[in-house]
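The other protein chains are all here in position, but one chain of the complex has been omitted.
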Amino acid sequence: MDQPKSAERPVLSLEDASKSFGAVRALQGVSLALFAGEAHALAGENGAGKSTLIKVLAGVHRPDAGRVLVDGEPVTFHGPSDARDAGIAVIYQEPTLFPDLTVAENIFMGRQPRRSFGRVDHRSVRDATRALIDRLGVDLDPGQLCRGLSIADQQLVEIAKALSFDARVLIMDEPTAALTGAEVARLFGVVRTLREQGTAVLFISHRLEEIFALCQRVTTLRDGRLISSDTVDGLTEDDLVRRMVGRDLDELYPKQPARIGDTALAVRRLTREGVFTDVSFDVRRGEIVALAGLVGAGRSEVVRAVFGVDRADAGDVHVAGNKLPAGSPTAAMAAGVALVPEDRRQQGLVMELSIERNIGLTGLDRLGRGGLVRRTLERGRAADWAVRLQLKYNRLSDPVGVLSGGNQQKVVLAKWLATEPGVLIVDEPTRGIDIGTKAEVHRLLSSLAAEGLAVLMVSSDLPEVLAMADRVLVMHEGRITAELPRALATEESVMAAATGRTAGGEKAA
Amino acid sequence: MSTKSDLSRFLRWDVAVGILLVAVFATGAGTTEGFATTGNLSFALNDIAEVAIIALPMTLLVVAGEIDLSVASMLGLASAVSGKLWESGWAFETIVPVVLAIGVVGGLLNGWLVTRVGLPSLAVTIGTLTLYRGLASVALGSNAVTDFPETYARWTSDTDTVLGFLPYPFALFIVLAAVTGVVLHATGFGRSLFATGAQEEAAYFSGIRVKRLKLLLFVLTGLLSAFAGIVFTLRYGSARADNGQGFEMLVIASVLLGGVDFDGGKGTLGGAIAGVLLIGLLKNLLILNDVANEVQVIVTGLLLVASVLTPRVIAAALERRHRRAAAAV
Amino acid sequence: MTATVEQPTAPPGARKVTARSLTETVFRAREISIAGCLVLLVLGTWAANHRFLSEQGVKDLLLNASILILLAVGQSVVVLTRNIDLSVGSVVGLSAFACGKFVSGTDRNAVLALLLGIGVGALCGLVSGLLVSFGRVPALVVTLGMLYIIQGTDYWWAHGQQINAADVPASVLDLGSGSVLGVPYLALIAVAVLAAASYYLRSYRSGRELYAIGSSPEAARLAGIPIRRRILAAYLFSGAVAGFAGALWLARFGTVVADNAHGWELTVVSAVVVGGVAITGGTGSVWGAALGALLLTTVGSVLVVLKVDSFWQSAITGALLLAAISVDRIVTLRMTSALRKRNARHVHQV
Partner (left out) sequence: GGTTKKSSSDQGPGTASTASADPGAVLKKGLKLAFLPKQINNPYETIVDNSGIATAKEIGGTAKEVGPSDASASSQVSYINTLIQQQQDAILLAANDPNAVCGPLKQAMAKGIKVVAYDSDTAKDCRQLFINQASSEQIGRSLVQNLGKQLNYQGKIAILSATQNATNQNTWIEFMKKELALPAYKGMTLAKVAYGDDDDQKSFQQTQGLLQAYPDLKGIIAPTTVGIAASARYISSSSYKGKVVVNGLGTPNQMRKYVKDGTVAQFSLWDPKKLGRLAAYAASALCSGQITGAEGQTFKAGDLGTFTIGKDGEVILGKPTVFDTTNIDGFDF
């Protein structure tokens, strides 16, 4: 950040690029330059065009106008492999792994080290993977299949893959959205090393503190247009927010005090062998309870079992005093429970169906009479929530799959909020959601709680947990190791319990 | 994925099949003597009644992302059992419910293996295709039972008709089709089918009882296949174990031709029905013109290939134009 | 350097290593369980009728399975990429007839006939492959269409003609019935193709890429895998193998009519599925598929040898088929959940 960059030639740059999808103009005349040894952040609201820009650089999309330059020379990428050959490594927003292949094969697919006669050298593939994983300091086995990995673990595999390229340009589209502080710290360590060795980095995140921690320069997009490109030095978070949103933002964590009522959700000795053990807790009306922990602690598994998507081996779930039958999401829904799952692309949404159909899916019996569905009611329900969550879309009849990541997340929220639940379980509710909307979601959760909703929130975003929760439950290796009231929940106390160092919680292993 | 969704906006294949159907009909009426006569059309419609009836639940099943290859065997089993029972002196009024119950049980077995044991439906129903056909030959051996009473047989003939040209089986099909169409396209159940076919996990997370729904569809398919077996038996006046052999491919080809996507989650019932009618009428027209059987086979194949290729080619052309237009701006 | 990040806090290894051995065991189980079924079936039948494993009996078993094994190997390569080739039955028919026409009444060399068969098959595979990969249209529809087109062409050409064994040169017929050290040529050929395909799929980048494509086409695209070329190659292979099988069909049976191998596509697909190749692509092995094919043909022979009533044969075959896939599946499920629970105890005791 101390060398003068302007004199140098950018390693990779985009000039005046435009890209539209049908009527949606995702990018309009955007330019961007990446320099060796510089980490460059890309900021903007959901649907601003960040991922589209990255896909243009990665050769996934061909720009309608404008050009991509490598070392100052214009190039045409005919596909992702061209970009890869030019030394560009990309981590996409949504992990796209081969579920049936091992971690090692995922990382080296198509570029495995070879031995005689062009045969794949399986041993060096595994060894190289081991080394990469150790570098990231995570706990993954190279020979493990990717099917069943949590979103966070998948993201880590993607990161390892990108690192394995030894690329000149490293592009990362929200790599940290699913990660907790520890993994993020690790990742940043590795990225800094790379940058110091001369790699150009392009980084996207909706967590502003990460941008300030890692990057030297930040470019802001709004509605597909370039707003500004500044050095991070001397920029404040408020400046950045104003550039992104076009206005000042109110409070990010508008926590309203709520009157805590009776127990809405009671979980008793819930166990799913090999995943989590003896989990008990209550969530009361009006209360926001956060479930914190490291990646892989089993938080998602617990809420899935509570909702009945997974069948617990032992233990009960009570909603408003009534025991839920095990393993039945339908029954849980009928009892007023809603679950916003962590993997929106697999579990949250039917990507091929339209926005309105997705939102309608949770209320099919309420959209008409005698089993029939009335289109007007269906559309009304969707339009209502699209406005409330500031959804950015073209038409309600568009498939959800074409929405930007954050907007997809909003549709998942809409789909569940529309059921007017008594107990709302949200797993990473703001994953990939921009800062403006995040505040909106927080306000919504908070006001719903104030109206008497019980909220159980799983989040890897520690500031979010600390600011929003009335109570924090911390999990470590499948057990609840601490229960911290709002007053006692601090970064230190939560992390201590999450890593199993707490005095209060018993150590699992 | 993006191109697929663009495509659905630009052109719907099911509509195209409908247009093609009308075109075939008009060509036939204009060029071929004896095609557009009541006698011939009644016959042609009656001739596809069983396939059409089975195509209805098959469409639902395919939309939900599954497939049933055992339908023709179930038809054969139903036929053989009705023959066997009739031969041993049962009343026809008792035979029908018994045979329909067999259809339900067969569907339950398919559905159970797919939803509870978790096997792929293609594999399961290839197995039951063999099993049900085998049971049919166990039931009736090499006999053929033929002496069905005229009182029942007339319900399936193409000379005793509704409105002067609609044979009863086809009239019944129209009623069933109307019901199925409403269920698929206007009810919550139908919405659930699309969601399940497109993304089962997400549907399950939305509280849809994915397994129960699929089980129900398999049962429905079994039931209607058995029913088609009864119609077939009466229509030909012959109960045999090998009745309807190979019909599964015909049903599937028709549904595919109608633009129902075998990956699940896409398609319309209208398209499927247009597909059935197109294959049926085209065959009738080709035979009337003495076109050799092998050419009919080739035409069916070409139609299938065209059914998926044409929309793609058009979409690609549109995209190229769009790209050029965008670049020119 | 910033590499001084804090040590990972989770106990390293514990959960992941067990997870790995678990998946591996389950993976292996597929082939082992089919092989187990097969051994039981053969031994049981042998106990009832010793002739079943006489030299002639074994030779017949191998001969019967060879062609289906070849087709299953070709099909599994396509199925691995999350596609399907329903046209194989008609390709075999067309190729057998073409080869029959070619050698009939001449003394042309068997090798030429084989090459012709491979050529005819590869051509059919090329068309299907081009349509599926470059036309980007659903494989099921296209190959069902191709089934009809090829079948129609075959009917149109053959139309009631028949190639008789008397017209086929001895060199061709020898290929179908001859053997070395009691092992029929056909079986040797099938095993050679099988081993080569298996080695290729395991040890070459492009082979691994076939698995990758089947596992997630989207990820494969982003990984820069030349998907279209690979899928085209898979179809070419499947077509060529089917064409080859057609030539061998002529050698084995001597008599060829229009509708040879009619309806075999479903048999081949069921062999592949019984053998544990996922119809949704990405997992399975050609060995499994070959074992599946062997199992299917063996069941056919066993029923006749055990004097099962003709009317029952098809019912029993169907029931056994269902039993084979269900048992395999149930064992896998049980094992997975048992291992999950056992692992849990380990982890918590450490």
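Worth pointing out:
By letter and in written order, the chains are A, B and C; residue numbering begins at 1 in each of them.
Keep in mind that, in the parts below, contacts are C-beta pairs under 8 Å (C-beta built on N, C-alpha and C of every residue); 3 or more make two chains touch, one makes a residue touch a chain.
Predicted, not measured: the structure shown is a model, and the values here were computed from it.
Under the touch definition stated at the start, the shown chains contacted by the missing one in the entire complex are B, C. Of B:Leu193, B:Leu223 or B:Ala241, it is B:Ala241 that touches the chain left out of the display. When the whole complex is considered, the residue among C:Ala35, C:Leu112, C:Ile279 or C:Val305 that touches the unshown chain is C:Val305.
Taking the complete complex into account, B:Glu294 is the one of B:Asp68, B:Glu200, B:Glu248 or B:Glu294 that touches the chain left out. Looking at C:Asn109, C:Gln162 or C:Ser337, the residue that reaches the missing chain in the full complex is C:Gln162.
For subunit C, the residues touching the chain absent from view are 49, 51-52, 54-57, 60, 64, 155, 158-162, 164-166, 173, 177, 249, 253-255, 257-262, 300-301, 303-307, 310-311.
Of the residues in subunit B, those that touch the hidden partner chain are 33-35, 37, 39-40, 43-44, 47, 86, 88-94, 137, 141-142, 144, 146-150, 153, 157, 159, 232, 235-238, 240-246, 283-284, 287-288, 290, 292-294, 297.
Rule of thumb we're sticking to: only the chains that are shown with their structure count from here on.
Across the two interfaces under comparison, B-C and A-B, the one joined by more C-beta contacts turns out to be B-C. One inter-chain figure worth recording: subunit B and subunit C are separated by 29 Å, centre to centre, where each centre is the mean of the chain's CA atoms. If you average the Cα atoms of subunit A and of subunit B, the two centres end up 43 Å apart.
Residue positions 1 of subunit B are each in touch with at least two other chains.
Subunit C has residues 218, 278 in contact with two or more other chains. Those residues of subunit C that touch subunit A in the complex are listed here as 1-17, 19-20, 23-24, 202-205, 208-209, 211-212, 214-216, 218-226, 278, 281-283, 340-341, 343-344, 347-348, 350. Touching subunit B in their complex are the following residues of subunit A: 18, 20-22, 64-65, 309, 329-330, 332-333, 339, 341, 346-353, 357, 360-362, 364-365, 367-368, 371-373, 398-399, 401-402, 415.
Looking at the complex, you find that subunit B touches subunit A at residues 1-2, 5-6, 9, 182, 186-192, 194-195, 198-199, 201-209, 265-266, 323, 326-327, 329.
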